[in-house]
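Everything on this sheet refers to the single structure shown next.
With one protein chain removed, the remaining protein chains of the complex are shown where they sit.
Just so it is clear, A and B label the chains in written order, and each chain counts residues from 1 on its own.
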Amino acid sequence: MNNFRTPPTLATEALDMGYGTRRVIDGLDVALPSAKVTAIVGPNGCGKSTLLAGLARLHKPDGGNVLLNGEDIQRLPSRQLATQLALLPQEAIAPEGLTVTELIRFGRQPHQGWLRQWSAEDQRVVQHALTAAGLENLADRPIDALSGGQRQRAWIAMTIAQQTPLLLLDEPTSALDLGHQIEVFELVRHLAGHGRTVVMVLHDLASACRYADHLIAMCDGKIIDQGAPATVVTPQLVRKLYQVDCTLLSDPDTGSPLLANVRRATEPA
Amino acid sequence: MKVALITRRLEQRTLLALLLTALVAVSVVSLLVGAGTVSPSQALSMLLGNENSEAYFVVWELRAPRTLIGIAVGMALGVSGALLQAVARNPLAEPGLLGVSAGAAFAVALALVLGASAASLRISVAQVGALVGCLCVLGVARWRGVGNDPIRLVLAGAAFSALLGAMTSMILLFDQRSADEVRFWVIGSLAGRRLEDLWAVLPSMAFCTVLIALIARPLSALALGERMASGLGHHPQLIRAMVVLCVALLVGAATAIAGPIIFVGLVVPFIARAFAGPDIRRTLWFCLPIGPLIILAADIISRVVVSPSELPLGVLTALCGAPVLIAAVRARRLPML
Partner (left out) sequence: MSLSMPPRCLKTEFRKQDTAALLFSAPSIKAADEVSVIPPTGYWRWSGRGTSILIERRAVWVNTGLLLALLLAGIAYLCLGSLTLDPREVISALAGQGDMMTGFMVQELRLPRLVAACLTGGAFALAGILMQTLARNRLATPGIIGIDNGATAFAVASVVGMSVSLAPSAMALTGAVTAAVLTFGLAAGSGTQGYRFIVAGIGVGAVFGAITQLLLARVAIDTANAAYPWTVGSLNARSGGSVQLLGIGLMLGFVAALALARSLTILRFSEATANGLGVNAKARRVQILLLSVVLTALAVAVAGPVGMVGLIGPEIARALSTPRHVPVVAATLAGALVMVLADLAGRTLLAPIELPVGIVTAIIGGPWLLWILMRPQRSHA
């Protein structure tokens, strides 16, 4: 069985990725810090979602490797990978009529088999996932009847039930309003607090600053800077990424950077 | 800018003239070529004045009516396709695909089984069937937004035609006597069709021509949207009703003579729009020569490929129409007309 006690490592080595002849990611080397929340940010088309797809083995690299615990993920069997790394794609669609618990149970799939369909362990983990995501009261509600935030939490609960030390989220809050976004982010922080490594692609730099321990800023398929948000985010970086000027403040409660007075850049980056 | 427009107009005039010339040429070929024993050279020498009673009979009694019918059917199907596409605002709306032809065929089969046999009755029955089919399809299109998605509408139409087709087959099995009469007709073809049928549908086709001339201008305004059209002083509901009437009369007439022929109403406006641009009036002009051109060309091929027997015309139109349908569907963005 998987050894959860030693945190897993996920890294890339001279990774090249693209679509057809178009190169999106070029010779990328990155190591993702364990048991932390990492946010990948950057302008549209910078390759951040492609990178996530590469990390999750959804998209085959043109060159280089993605290494999970030092091993090339292309060589791992699908099922073994699914016990190490869970993924929540951007627009997750569930079959019609499924309830929350039924959806979460699918997360146990990689641990099950024809002769091992429902163990005590499965039962415990599904119950735990429901609790962790705060969905106990909605357990038998159909997915279609949930609010956006609740639905997203149900999907994250499914990945929790997968019991993987690594969790990859592709823009988990893109279609949610502010309240629902906070629901999801707090759940993510909660998971990282209990030793999971979470990597998420985010559109919004402000929430990345607020909720990530580690920030990876990408532009044109390359990493411009990475590190703790407080050290990485500078007015120069923001201008480079989004062609805007801003004033940086420090959050009086958490110390994370806050963007204020955002306006179009007056001079070229 | 203005100069460019004028030259474009001129080019379109030339193009139209070229198409008409081509139509004349194809008509002549249609007189000369056939599945039977009269060779093109025999037919040509007869046309040039040499006595040949067999060639005379074949050319004037068999091939000439067939050519005339082909021209009429091609015009009717092409124009009705363009009209239906304009009113459904859907480039895939085709009378054959959407079940209008199937409605006409079903009505005729039903009428024949119930005892009708007169040719003129058959035409009005087919037209009523086409009208009902047309109304069904457009009713479906307005139902819960099915029509907002061009492709969904086509699917509904395909399901509807398949259903009507199966019911027609059932009726034919039910009544063996009329089956023999109808089976021959239910496969679209120009072979062995009677010229009297053509005379019988001419009045309704003339009526449609007048009606189309009247509604062409407001119809092109309808392309800007219903509100815009009312703002310009037109009555969208009335225009739509008249277009539906025209489509039903034309498709009914064409189906009554030649049987159901699908895909022509899709291909012809498709080509016509490529020549004429988005304006419905110019598209209609281009449909007039292109429709007969395609029908006659397909008919000539159908006589030659499997000579001495003949291929049903519908087979050929399907063979060239289906790829157009696939290409249209594959296009990244379907233009809403």
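For this structure, a couple of remarks:
In this section, a contact is a pair of C-beta atoms (placed from the backbone, for glycine too) under 8 Å apart; a residue touches a chain by one contact, two chains touch by 3 or more.
Please read all numbers here as calculations on a predicted model, not as lab measurements.
Among the chains on display, the ones the left-out chain touches in the entire complex are A, B. Note that of A:Leu187, A:Leu202 or A:Leu237, the residue touching the chain absent from this view is A:Leu187.
When the missing chain is restored to the complex, the residue among A:Ala56, A:Val100, A:Ala212 or A:Val233 that touches it is A:Ala56.
Screening A:Val37, A:Leu51, A:Ala86 or A:Ala154 against the full complex identifies A:Ala86 as the residue touching the chain left out.
Listed residues B:Ala88, B:Cys134, B:Val154 or B:Ala272: the one in touch with the omitted chain is B:Val154.
Residues touching the missing chain, restricted to subunit B, are 92, 140, 143-146, 149, 151-152, 154-156, 158-160, 162-163, 165-167, 169-170, 173-174, 176, 187, 263, 306, 309-312, 314-316, 318-319, 321-323, 325-326, 329-330 (touch as defined at the top). Mapped onto subunit A, contacts with the missing chain fall at residues 1, 4-5, 53, 56-58, 78-83, 85-89, 91-98, 101-102, 105-107, 109-110, 114-121, 123-125, 128, 131-134, 140, 144, 147-149, 151, 153, 159, 162-163, 175, 177-180, 182-183, 186-187, 190, 194-196.
Note that only the chains that are shown with their structure count from here on.
Subunit A and subunit B have Cα centroids lying 56 Å from one another.
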